[in-house]
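The complex appears here without one of its protein chains, the remainder shown in place.
Coming up: subunit A.
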Amino acid sequence: MGIIFYLFHPNQLRSIIQWKVWHDPVHKRNPEKESPALRECFRYLDLTSRSFSSVIQELNPELVVPICLFYLVLRGLDTIEDDMTIPIEKKEPLLRNFDKNMEIDGWTFTENGPNEKDRELLVHFDVVITELKKLKKPYYDIIKDITIKMANGMADYVLNAEHNEHGVMKITEYELYCHYVAGLVGEGLTRLFVEGDLANPRLKDRPELTESMGQFLQKTNIIRDVHEDYLDKRRFWPKEIWSKYVDSWDDMFKPENLAKALNCSSEMVLNALKHAEDCLFYMAGMRDQSVFNFVAIPQSMAIATLELVFRNPDIFSKHIKITKGDACQLMMESTQNLHVVCEVFRRYIRRIHKKNDPRDPNFIAISVQCGKIEQFIETLYPRQDPKKLTEQMDKKKRGDPTADPGESAILLGVGLLTLFCLSAIMVGVAWYFGARYDALWSWTQDKSSYHWPGMGSDGESPVVSSASAVPSIEHSEL
């Protein structure tokens, strides 16, 4: 971003400076006390992860190493899966045996293609193995278990020619895919948090909450990256959804189909939004500030990204992401408490609601989902308290004055003055735009027709009309 951009967006610059200057990590690694192998591991973490490296390094000392290694193991797996230079017959056993290889001292893998970006990690994977062996047994077992599940899932996808040729068909397949690439990571992390006594153990009884954390992030990425994936000839948007809007996947990217493509993307966003309440609820189970930050930052980024992609035509033609300033602000807000994160969610939910288009077939369903998330936040942090309401009411019943009369008089005076000024302005503005007050008078005489200043072009007959710009729904309960 150039200087010009920040010149016109000083808030963005402010957020970046605030984050850089004021952010105070809860915990800091002390490399001096680490073994050379562990330092190497953190170096690879830095090399392989742009977004996760710093949050991982600020984790509670109890979990910082297990989670760093967990990340590196999964990154290693991913590097094998992604490498198209490795033939399938070789790749499959490599994936399925990964958990056994990571138990062999000194095991490394040097057969990645030269262009595979994280090949260095596997070339020096022995340092990861060395450190894995030093972990407490429960942590090690969790990492191994997830590695087995994920490696087998990846191997299944590698073999699944149907999937590789046609892409994702059903919504259930889409969610299963998200489960393998993100849900499993979430499962491993939750188990690590609970094992380290840094999260509420009851999260283990509610696996759907953990699953939602992963689904929310992964679905958001899949929506945002639709164009990039299209160029790479990959498709993760399920046909079950897009076939309602276009006949072929290529059609989604044709400018003449933009309206349909946008409606399709909003169904994808709606599908992702259904996880938001679970995510907020999950985060309520964090018992350690650093762990909270670790899980909250990606979630805040995801809701902001969803808002960015919602009804945004750019997703079909370029790679978009949230600005650095926004990212810094979100990180600041995500490293405080759940209440602040809820406010972040509410803010972006309302922006999504603002962009919602009545012509979109998903319009009301999106509005309902936004409302549900707001209601959920309200349930977590109620603004109205029935006890207080009852007390206030009792007070009024007893006739206690709630405000002294002098105050009321001033209030009334201010109110009247405001009312007068506003009326004067309005009358003036209306006159300026051509309201004909003389016509008003003549209308009262002949009852022909009357137009609100600017209010629609169809005059209404006031004799029978009781309609207004506002529907009278106040007592429609019956």
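The rule we apply is simple: a contact is a pair of C-beta atoms (placed from the backbone, for glycine too) under 8 Å apart; a residue touches a chain by one contact, two chains touch by 3 or more; residues count from 1.
Just so we're on the same page, contacts and distances are computed from a predicted model.
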| What does the UniProt entry say the missing chain is called, choosing from "Eukaryotic translation initiation factor 3 subunit F", "S-adenosyl-L-methionine-dependent methyltransferase", "Sterol-4-alpha-carboxylate 3-dehydrogenase ERG26, decarboxylating" or "Beta-hexosaminidase"? | "Sterol-4-alpha-carboxylate 3-dehydrogenase ERG26, decarboxylating"
| note | Of A:10, A:371, A:413 or A:428, the residue that touches the missing chain is A:371
| said: From the list A:287, A:324 or A:353, pick the residue that touches the absent chain. | reply: A:353
| message | Looking at the full complex, which residue from A:84, A:231 or A:426 touches the chain that isn't shown here? | response | A:426
| query | For subunit A, which residues lie in contact with the unshown chain of the complex? | reply | 350, 353-354, 356-359, 363-365, 367-368, 370-372, 374-375, 378-379, 382-384, 386, 389-390, 393, 396-397, 418-419, 422-423, 426, 444, 455-458, 460, 462-463, 465-478
